[in-house]
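Have a look at this one before I ask anything.
Excluded from the complex is one protein chain; the other protein chains are retained at their positions.
On to subunit A.
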Amino acid sequence: MSADYLTISFIVCIILYLTGAISALATYSKPKVSNFLSNIFSFLAGSLLGISVIIKLLFLKSYNITFDFQNNIPFLNFNFKIDNLSAFFLLITGVVSLIVSIYSFTYMKRFFFKKNVGIFGALYNLFILSMVLLASSNNMLLFLVLWELMSLLSYFLVIYEHEKDEVQKAGRTYIIMTYTGTAFITAAFLLMAYFTKSFELSALSSELIPKGYADLIYVFLLLGFGTKAGIIPMHIWLPYAYTEAPGNVAAIMSAVMKKLSIYGMLRIIYFVLPENAMWWGVLTLIIGTVSAVFGIAYSVASTINIKRLLSYSSIENMGIIFCGMGVMLIARASGNSFLLSLALTAVLLHTLNHALFKSLLFMGAGAIQYITGTRNMEKLGGLIKKMPYAAAFVFVGCLAIAAVPPFNGFASEYIVFQSIINSIVWFVPSRQFPIIILFVIVAACLAITGALVAFSYVKLFGISFLGMPRSPEAENAKEPEKPMLAAMAISALLCMVAGICLKSVIKLIDNVSVELINIKLLAYDWSLSDFMHYPLGNGELSVSTGQIAGLIAVLALIVLAVVLMLRKRTTVQKYNTWDCGFTKLTPKMQYSAIGFSKSVRIVFRGLFKPNRDLVVTEGSGPYFMKKGNYVLSTEKVIEKYLYKPVILAILNFSRKTRYKIQTGSIHVYLMYFFCALVLMLLYYSFAA
């Protein structure tokens, strides 16, 4: 009975998104009305979706929401099926999109009477709808169509401010890369359909794919979905697209769209490719580790733009998820079921957590841009006094992403590390040294990644929110409006709750694990008394974020008591910051974002090849100059050494062949037609 309601609510969701899109478009001449309509409908749809998939995940574990739209197109069934895996990703989609919709009520005011808000509202609703449908589609061709739709709609959203050159450039890079990725996914899907003789996605296929082809399919999937996930070296579109997209779009793209590539990988790994070779995992693990280290290194060292810092950190987080996936595949190939469930939980948990804190941080960056009009950290500073609430919420996001217990980032990084430690110990008795050494290196890399994440977010928060304002815009900043704050507050709260109530979250994820691998990570059932205590497997190996939070709270109370006691006897005097006895400090004397990260650039100079140029324009020599230009540049090593040669080769080839194929003479073109016709006839006569 209740299950029917879920199907109905899902259809209502679709209708709500469509209504949002149409009504926003219809009222485009009145931006306020249009914005309100588009966001209220996506908010309602997101809440409905979130509630119904939560109900499904918790209470109707074995019931799958299905429905079918009949049509006459061969192979393409409009067949939707929501199982637990889909429901988990729909949960992320629903929660994030409902929060971002609240945020958009305020954020879109930036564009009122400057841009067409109605079109934005329509695209925004359709974009979320395409993701919702994508996560629930049960047909490979439908999946591909929706994947294309999602990429295209997100492209239009990215180039919303298309009159700017850098936006156009970002959009171009994005669309080229995403189509390259889709090509690989299409190839993989066609191969799979050829061998399994079915286009269905969510039923375990009975036909086994031959070994060599399965390997090929996995590599294609890694390339295809990895492009959307922004894994190095397919990441080059990401830092630009996320930076130039409007804040709310960047939040959704980073928190939801990227995660759908994880969904695609998991869906195919578990439903189409029932076994895998060890090297799949090793390859994924290596790619993930490289992404994590490079991503965060670039995030620390070569960014002054808040959104670019966040985008590079997104690459790092996807790297961590891919590390988990690599461990998962290695565990599956070597038949360690505990490790398999641990790594799968790590993947899903980090996917969820990253969606929560990265959407919060992107919303924070958008709020800064909304208030001050800039994303450049070098022009910010002192915002914590002008916008205290927004600052506090962003601060929560920073702590969560830096994996400080008891926030949610700690939980998932903890489980990723546990899965790596468990793999090392698992391979020790069988003396498989190469893989043990690989895991040790991965662990060391992830350790330095974790520390650099802290560095990166100290830079973000310290430079843009603390100190003295570096520009008049930052000086005149004020608190953003209530909807924006409310959205960020909800996100921040979720980051804390998901961290402290870790066990409940794992419980939720266990329902997905049972469906995929038939193993639960939590051995015994949930009870209220131990909802914060998180035992692994047999309950011997455990950590409780809730108890740590409790311990910190108790110690904080003791310290508070001591401080209150001391306060009676001492006075607090306000005075200027120490200026070495000279004139008063000015904002320019503070550390800048570039200066703050100089040490990292020097230590890891192999990655960045930093270069500085000082041109004295007035005065004699560098020591007695009056005016000069100082240029500091870092190199994008991957773009330069991997992409540039390829692009140059393609351009060269087309330049040389262009005049030979496209001569401009109509006779030659007619000959092409004729040759093509002859070839087709020949093919037909031999093939048939």
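Methods note: a residue touches a chain if its C-beta (ideal position, glycine included) is under 8 Å from a C-beta of that chain, and two chains touch if they have at least 3 such contacts; residues count from 1.
The rule is short, and it goes like this: contacts and distances are computed from a predicted model.
Protein name for the hidden chain, per its UniProt entry and selected from "U32 family peptidase", "Formate hydrogenlyase subunit 4", "Multiple sugar transport system permease protein" or "Ribosome maturation factor RimM": "Formate hydrogenlyase subunit 4". Only one of A:15, A:58, A:176 or A:444 touches the chain withheld from this view, namely A:444.
Contact with the omitted chain, checked across A:76, A:333 or A:454, is made by A:454. When the full complex is taken into account, the listed residue touching the unshown chain is A:424, out of A:424, A:496, A:519 or A:616.
Although one chain is not shown, part of subunit A still touches it, namely residues 381-382, 384-385, 395, 398-399, 402-405, 410, 413-414, 417-418, 420-422, 424-426, 428, 431, 433, 436, 440, 443-448, 450-452, 454-455, 457-458, 461-463, 466-468, 533, 540-544, 547-548, 551-552, 555-556, 559, 563, 566, 569-578, 585, 587, 589-591, 595-600, 602-603.
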